[in-house]
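Here is chain A:
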Amino acid sequence: MNLLQDFTRGLWKENPILVLLLGMCPTLAVTTNATNGLGMGVATVGVLVGSNLVISLIRNIVPKKIRIPVYIVVIASFVTAVDLLMKAYAPPALNDALGIFIPLIVVNCIVLGRAEAFASKHNPLRSLLDGLGMGLGFTLSLTVLGGVREFLGSGSLFQIKVITAWTEECMLPVSAPGAFIILGCFLAGMNYLNIRRAVKRGEVYIPPQGLGCHHCRLCDIGKITEDS
Partner candidate 1 sequence: MGEYLLAVLILAVIGVFLGCIIGIAAKLFKVQTDPRIELVTELLPGVNCGGCGMAGCADFARSIVTGENPPNKCPVCSQEAVSAIAKALGIEVGDTVKKVAVVLCGGDKNQEKVENLYNGVSDCVSASLIAGGPKSCAYGCLGMGSCARACPFGAIEMLNGLAVVHNHLCVGCGKCVEVCPRNLIKLVPTETKVHVYCSSPEKAPAKRKVCNVACIGCRKCVKAAKEGQFAVKGFKVEVNYDSDNLPSEEVIAAAACPTGCLLTTQTHYEIEKNAGVEK
Partner candidate 2 sequence: MSSDISYKTVSFKGGVHPAKDGKSLSGDRPIKTAPLLEKYQVIVHQNIGAPPKLLVAVGDKVKKGQLLAEADGFVSVPLHAPTSGEVSAICDIPGPMGVPVQAVEIKSDGEDTWTELLSPLDWRNAEPQELKDRIHDAGIVGMGGAAFPAHVKLSPPPDKKIDYLILNGAECEPYLTADHRLMLEEPDKVLEGAAILGRSLGVSNVFVGIETNKEDAIAVLLKKASAYNVGIVGLKVQYPQGAEKQLIYAVTKRKVPAGGLPMDVGCVVQNVGTAAAVTDAVKAGIPLIERVTTVTGEPVKEPANWRFRLGTPIIKAIELAGGVASEPGKAILGGPMMGFAQKSFDVTIMKNTSGILLLDAKDVFQYESNPCIRCGKCINACAMNLSPGPLGAMIESEKFDLAARAGVMDCIECGSCAYICPARIPLVQHFRRAKAEIRRMTQNQKK
């Protein structure tokens, strides 16, 4: 039961993008179409699963003081590995589209966030499932977002025209402004559903005002002091 929850948590309830608002840069940058979204997602899954697993394995021997630097080294290594592998085996078009965002997975709050919040406290199996779930949640959101942008732009999905009557391509959704606006509308949609559910249950729902970036303790990297 617990295992299942570990896996599904990231898919919806704590979806890294839509709920926790983490890793916004790749979310906005690479989702010009569904394929790119999927590609980025898969790369992130690789890093997440790998780093979660390794960190969970070494969690009991890492000195507390240098926990975050150690995690970073582990994560950065996985990112490098994924980067090299993508360069070697992924289609060049995808590589071009993802550009510098593969190296940037290293600073994606989800990865370190899960390492710190989950993998460093749970056994390897659960950490693995957690990484997989979070990664898939991330992938899912990226793919859907990419799909919506692609569809609005040209009426196609995965570069296949779905509405053939759509002759004039619209560049707005695919452009930088469109990325912000469409993600904003996505969040509004989420909020709308949550508000409706809350009203039904007689609760109040406050839309997320900030980022869930406290999940990532990157800021604490080797943090020695606290402003008092």
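In this text, a contact is a pair of C-beta atoms (placed from the backbone, for glycine too) under 8 Å apart; a residue touches a chain by one contact, two chains touch by 3 or more; residues count from 1.
Basis for inclusion: all candidates are chains of the complex that A comes from, given by their letters.
Everything quoted here is computed from the prediction, not taken from an experiment.
**Q** Quick check: counting C-beta contacts as defined, which of 1 or 2 touches chain A in this complex?
**A** Result for chain A: touching candidate is 1.
**Q** Using the touch definition from the top, list the residues of chain A that touch candidate 1 in their complex.
**A** Touch residues, chain A against candidate 1: 65-66, 69, 73, 202-204, 222, 224-226, 228.
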